[in-house]
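With one protein chain removed, the remaining protein chains of the complex are shown where they sit.
Order of writing sets the labels: A and B. Residues in every chain begin at 1.
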Amino acid sequence: MKTTAETTSRPAWRQRRPRSVLPLLYGLLLLAGCSGGSPSALNPAGTGAARVSGLWWLLFWISVAVFAEVMALLAWALVFRRGAARVRHGQPLRFVTIAGAGLPFIILVAVYGVGLRDLAALGASPGRDALTVEVTGHKWWWEVRYAGASGATANEIHIPVGERVRVRLRTDDVLHSFWVPQLMPKTDLIAGETRETWLEARRDGSYRGQCAEYCGTQHAHMAFLVVAEPRADFDAWLARLDAPARAPRTEAERRGQQTFAQGTCAACHTVRGTGVQGRVGPDLSNVGSRWSIGAGAVPNDAGHLGGWIANSQTVKPGNAMPPQPVDAARLPDLITYLRSLE
Amino acid sequence: MSTTTSTAPAVGRDDLARLAEHWAEPRSLRSWFTTVDHKRIGRRYLVTAAFFFVLAGLSALVMRTQLARPESGVVSPQEYNQLFTMHGTAMIFLFATPMLFGFGNFLVPLMIGSRDMAFPRLNAFGYWVFLFAGLFMWASLPFGAAPNNGWFAYAPLNQVQHNPGLHMDVYALGLLFLGISTTSGAINFIVTALKLRAPGMSLNRVPLFVWAIVATAFMVIFALPALNADNAMLFFDRRFGTHFFDPSGGGNVLLWQHLFWIFGHPDVYIIVLPALGIVSAVLPAFTRRGVVAYSLIVLSIVAIAIISFGVWVHHMFATGLPQLSYSFFSAASTVITIPSGIQIFAWLATMLLGRLVSRVPLLFVIGFIVTFVLGGFTGAMFALTAFDQQVTDSYFVVAHFHYVLIGGAVFPMLAGIYYWLPKITGRMYHEGLGRWAFWLAFTGMHVTFFPMHLTGLFGMPRRVYTYRSEPGWDGWNLVSTVGSYLLALGLLLVLVGVVHAVRRGRPAPADPWEGDSLEWSTASPPEPYNFPVIPRVRSLHPTWDARTAESTTTGATADRVLSDGRRTLFTSELDARTERAVAMPEPSYKPLVLAGALLVFFTAMLLAAYPIAVVAVLVVAATIAAWLWPPRRPDEELGVAS
Partner (left out) sequence: MTDRGGVVAAATGVAALTTEEPVGRPTGWWGMVLFVATEATLFACLLGSYFYLRFQFGPQWPPGGVDKPKLLIPLLMTAVLVPSSLPVIWAEHGIRRGRRGRLRAGLAATLVLGLGFLALLAVEYAENLKHFTMTTDVYGSLFYLITGFHGLHVLVGLTMIGWLLAASLRGGSFGSHRHERVRNAAIYWHFVDTVWVAILFTIYLSPRL
């Protein structure tokens, strides 16, 4: 799969990202969508999804064969049993029993066996020392933490490619469901309980996931991205997640940081190493590097970020962030600061 | 083959006049409110359910319009979420079941050769409750207070801290209110079919449609309490601070799902079984022979009714329950497809042996087979846990259950409407209009829902009010929307066809199709007393059977004419031997008053006007007491010893 989302995930590329390219990339993605760029379960990139994809094609071809049988019988009746056809009064119980119960039973038993095998494969949890990602569902975003890092990120999960990674799922409020069609079938997040699943990407790339259990007003905008990358890249990324956020370098960034720390932002958001430790909204320590704003609501660029800060209710009505009374003069600096947090 | 008994020589003109006098309900406003005639009540069920179908269908059109393009703003997310919830809730609870109960109400007494249901006033009460509960739920929409949590309303999103306002109170109370109607209707169907069958209609001569309705009614009896318990606990959680579904108070959110699906999966068959019964009822007339393998079909109806109680966990395959329970429920869900397979091949065999008469009802039956079989395949796929986890809660499941419910329930209902329209209205429908309606609805259905398999596999979750274009779902969504308008147009033509038939249709003979069951052996539309002579049934296809016909003409006897009152026959439960003639109740206001008092009760509960609710309960109790109050009889008639 060659999507642009995949490209955005490459740290090497990110460092020389020209700001104006993003809209263009999304335009390309729109085209790519029609040519297999969707998060399709039929284009698996993970061990779990590949299992299910195999099962699907088995079921699909069986269905085609049985459907052809039924349609042939129906067509026979429609062609030859009209007009002057003589009514026969038999009771072909054997035909009904064999075609309606016997054959389906044999097929279903076989398919059930295959299904059980796949279920067992999906249930095989990763080893005890496997990397663990802690994912917490919120209305309407995903909080992501790692066992080995102090920081948190949101709506973006990085995993090393080729490794089976444990994902521990909790929810802060209502039910959600964790679904990455190209990597792994769903596991629900159950209020009051912890669930586990795993991810194993066979090739690097970015894979879109989305909440699949209706969770309220903005269920539609609760997407996330799983970025599978080589182990070295992953380690570097995780190290940054453990470290303080990048400090401001320019004057504009410094002014933006001031606005951020003194304004209402700090009440809800965290930026590591700055003393800003709000816990209501997502940790923003690496917000500049994320793939989207608002869990897939809009792309992460300066324009959308400004719009989101000013009034996110127009972008994602019902989300927890009220419109921010940021002075128009200060907004550009604030945006610059946030964009610098990578 | 068939005989219209209204001209039967054995029933004298005096008898007919007396029957008419005892059974007639004058066309007055009073009679409109007091009627207990199962045919009028059945028609009302059909019309009211169709009305709710239109409302729920229009909700779907708004949703499809919103989803035609990515990120469109036809409706707000809050509006969309109410629309999809009301669409599902109304289609399941206010359309599908009541529509089939409407067919049952009209047809069961006619098919079994009775003059009414076992409890005619309870029947009227059930209708009024259905009407009021439906209006109760829909009335919340203009106030922006409609249910907004999906038709299965999972906890804890249904709790007041996550979902303030009246939305889910309307849901809980509305479904509890409606449940009274469904339960009373189910009891009525079972008792009617057990006790009011014409003499000679032993169990092996009961029409398949009646079998299906009775099996459905039994499922309602044992499934609906789970939903009622669920909703009662939900209402207490929301209103009175209990903790059934609140983990912080020791409750458990999965309890909601277990109880909901213990009801919910049988409910799928509560909808589909009677529709399959319609198919079995329609086919004989259009294949010119009885349905093949009667006993196997009965067996599979009973099997479905029983097994459907053991598959509910397949709706919870992604909740992370133990794998062992998944393997069990997966096996049960796999097995339940087999009885449906038997029925499909029995119908195919019937068509292969008979002579097809290609009229509109047969077209819908064929449309049903094609569509339902496809829905069945995806259904069997969902029985496999691994596959289910991938596609559940995506558009794939939306495609699946619309194939099952439109293919398996709506198409048979449409076949039934065209088939029985002459009987219900006494008018024939317009064949050409019907064909257009079929082809538009059939094409529209597949154009709408087939692409949803794809969008689901491509990762689109259900219940999203919008989507972005990056994932590439735009094209297929647009196709779905176009299809939905085609489907709507087809259904509109059905409506036009019905109105045209009622207004302009040519008068229907008693038996336009040369059908096999008893409703075709009486007038179209039937007289208020249904049958001048209650037939003595001699075979599974009484209207095709000369001896049964003879029992209503030259063989008519006074004990089956019963013209000296508003009377019908009780027969024994298994072999339908005559037990005695019984008097049937007269029209009454009490059903309406009782249903009205319940409406006041539920509205008062909704608005927290508890004193009014108490008063309403007292009115309910007083009405029931007066309803069942024994008439004063002389001691010798009662048999008093001391």
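The working rule: contacts are C-beta pairs under 8 Å (C-beta built on N, C-alpha and C of every residue); 3 or more make two chains touch, one makes a residue touch a chain.
It should be emphasised that the depicted structure is a prediction, and the values quoted were computed from it without experimental measurement.
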item	value
Among the chains presented, those that the missing one touches	B
From B:R30, B:R506 or B:R577, residue that would touch the chain that is not displayed	B:R577
Hidden partner chain, touching residue among B:T34, B:T97, B:T183 or B:T425	B:T183
Hidden partner chain, touching residue among B:N105, B:N228 or B:T481	B:N228
Sole contact to the chain not displayed, among B:H22, B:K195, B:H265 or B:H446	B:K195
Contacts of chain B with the absent chain, listed as residue ranges	118-119, 122, 183, 186-188, 190-191, 194-196, 221-222, 224-226, 228-230, 232-233, 236-237, 240-244, 246, 249-252, 254-255, 258-259, 262, 570-573, 575, 577, 579-580, 621, 625, 628-630, 632-635, 637-642
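Here, only the chains that are shown with their structure count from here on.
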item	value
Mean-CA-position distance for chain B and chain A (Å)	39
Chain A residues touching chain B - in the complex, by the definition given at the top	5, 26, 29-30, 32-42, 49, 51-52, 55-56, 59, 63, 66-67, 70-71, 73-74, 76-78, 81-93, 95-97, 99-101, 104-105, 108, 111-112, 114-116, 118-123, 139, 173-175, 177, 179, 181-182, 185-188, 190-193, 195-196, 208, 210-220, 296, 317-318
Interfacial residue positions of chain B with respect to chain A in the complex	76-78, 81, 149-150, 154-157, 162-163, 247-248, 252-254, 287-289, 292-293, 296, 318-320, 323, 326-327, 330-331, 334-335, 337-338, 341-346, 348-349, 351-356, 358, 366, 369-370, 373-374, 377, 380-381, 383-387, 389-394, 457-459, 461-475
